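For reference, the structure discussed in these notes is given below.
What follows is part of the complex, with its chains left where they were.
Per-chain residue numbering starts at 1, and chain names A, B, C and D are given in the order in which the chains are listed.
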């Protein structure tokens, strides 16, 4: 099987991170995975959600919101603010983003703060949730650096860097980093979210009107782990370039 | 570590299925996993969603809705119809239920039909999404049997039976079928959904403000696979008893 | 005229109350009126609504919510949480349930408490609002007994037991306890809610694209009063059996 | 007991009907009951609700909406369009108005038409639902007259004229046509809706944290019936004056 953009099965698309993309948020990254581009921002609120106070929970909180710009898809997507509610898909993705980043942060070291992650998809071509998590992880580092510099944080709360990649089975072959056309055709679709220390943060594998075996699982996890190694390197370079300039 | 209800780490709770629990739906099962009880129903609509027609998709559709009765939890849960919208959690769970059951059905063999799965949690003590999927799979078989008997279906669209179980890591030990207290304390929480043919339908593992290793993953998958074997047996018995009487 | 299930005009359906049906709520009853079954629960919140504080009202409050499970009807009913709002019918019924139970309670003897009544219809075959009120009245007694036992209440706030029954005129004859088919065909439909001391709590008679005379009213009230006597006996037995075991 | 406005217990407030109050609707009446004023309009739509077509029901339909102007109450009432949903109270009242008027119309003689009744409360001082029904009944007659004149209807679909009045028990005395202060203090509150032929359309009696006896019921029904006789006369005069000018 030949991939439509000529990539090898275990090859990522072009992955880039433009740090400092927006003017106001504490951390801001435009994450690119091929033709998928996501605006990732971290804004700081000096307050915590009411439920934390009610439950006597100390520290801070990280929450995420995800949305596609209507113009990000080939057929224009209806705006959720017009429909008056979030789609189930958006709701599920933003819960995943928040959970993934919280897993790599010591929330007790964010006393009295809420970090709002906003992932807005500028161009969609598959893998938007993985690009969102991966970009947001960098934006989070930028925001934490600013908070430490401004004296708002005294300790670094970050336990690890996080990245995500999609893998899938298509015509019985494992593929890394699926574009939209591949994703729509795949029998199995899996999102693998890991830390740069090689531990799983989240694993979501799903047969799309299909099922998969233990062998398939092994193939997919190996593909993902190799791809993530490259992505962690690209994150590191983007961050170093930005902070040095 | 001793489990709070005295179970071994690899021991299920008491699992039962009461078939024919409600009067009207084509298939109806009360699924019990310990103190968790879920009312699972399959209702038949002789129409398909508009998007299927628009996309020229043939066959039928299966969709699911999930809700907790306000009185199902220790602290009463606010009713989603009163708040005017589904919680992100409910939305995510019902998408999972629908996806899981569609994976085991040949939708082309449900021409012109929509099967509505309703999972309403009567008593909640952890694992409600797994009980929902497992009960709904039986309710689906009952509904299909009725549709065949009534001459509405001529072929059996079911490819496999589906069941689900939760596993988790707590204090570095793997546990099968977590109750609510265990679930809230676990570092890693995984839902494993499989067919009775031993293939994965869906795999969702999530570090709860924690991460997990490849070894953890292996332990959890083995626990789940053994638990699911027992559950498939219990489904089979419940169904046979019901249909013979 | 012969009734479709062979009952005499002044005969109730099979009426039963299963106490302790759910695990968590302070009081819980499954009320059965023929093929109609309603899950009635009373949950306790140690707080009062804000308007009570604002108006300086002392004591506590009782409020009710009513909903049909989508699978409770022959044609599946759309879920109100999905539509995003309560139907006018549900809203009207839950206001009636709340008002009926408050009428039989000395709210000043519930200091600082809100009792939430949840009536969720499991199977619908006419008379669901009457089954709801009648079951909720028992669930309320169970909850009060628990609150007294737990030392949260020191005095019994209950002034009377409450029950409800529907009556109607069909083909110029008065009928007691209408099932769905009778209810849909009736010219006049009346719900009579009384205390076990023989006083009216609420009376709602309605011509369905028809009207009724003073004589009709007399016939209907007599039917209802006789039926309610039997229902009060059945409530008493169910409660006694449950509390003795 | 002396009533706050000096009326006898069986005395109505000043009741008036200004026909032709608005410019556009087919029928329009400003109904006055003392300080309560309600704008009642009947607008004609040449279509029937979709459910009528789906159920193969012939004829037409009458539906009602009720709302209080925010400025109609002593403390300004929040606007329901701003809150984004109807209150339970408004929903209940508009269902009552619609039901009451349908009971006095032969819907089969409204082929293909929907009559929309709008009751908007201009000034509220108790009894707004009764003023709404009573005014809407006249507005309906005006609308029907116009439809017959315009040749849209060929037969008169009206079976009777409808009126409504509130009665209540306060300090053990029965009172006719309660103003707001009386209504708030009453132990029992009953709305009686009848045709000018002396038949009941709807009867809604409710103990307000209280109960009532058969004797109370008799007193209240007699008060209401006498009051309604006067109201039917006033409707007749208002209509005749309007149509003659």
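Simple rule for what comes next: contacts are C-beta pairs under 8 Å (C-beta built on N, C-alpha and C of every residue); 3 or more make two chains touch, one makes a residue touch a chain.
Predicted model, so just to flag it, every value in this text is computed and none were measured.
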| item | value |
| --- | --- |
| Complete complex - number of sequence copies, 4 represented | 6 |
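By our rule, only the chains that are shown with their structure count from here on.
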Pieces of the assembly after leaving out chain B, positions unchanged: A | C, D
| item | value |
| --- | --- |
| Chain C on chain D, rotation in degrees - Cα superposition, rounded to nearest 5 | 180 |
| Averaged-CA centre spacing for the pair chain D and chain B, given as whole angstrom | 50 |
| Averaged-CA centre spacing for the pair chain B and chain A, given as whole angstrom | 28 |
| Residue numbers of chain C (touch at least two other chains) | 84-86 |
| Category of the chain touch graph - line, ring, star, complete, other | line |
| All pairs of touching chains, each written as two labels joined by a dash | A-B, B-C, C-D |
| Interface residues, chain C side, partner chain D - complex | 85-86, 88-89, 91-92, 94-95, 99, 102-104, 107, 160, 190, 194-195, 197-214, 216-217, 221 |
| Chain C residues touching chain B - in the complex, by the definition given at the top | 22-25, 28, 35, 39, 41, 43, 45, 65, 67, 69-74, 76, 79-82, 84-86, 90, 116, 118, 120, 122-125 |
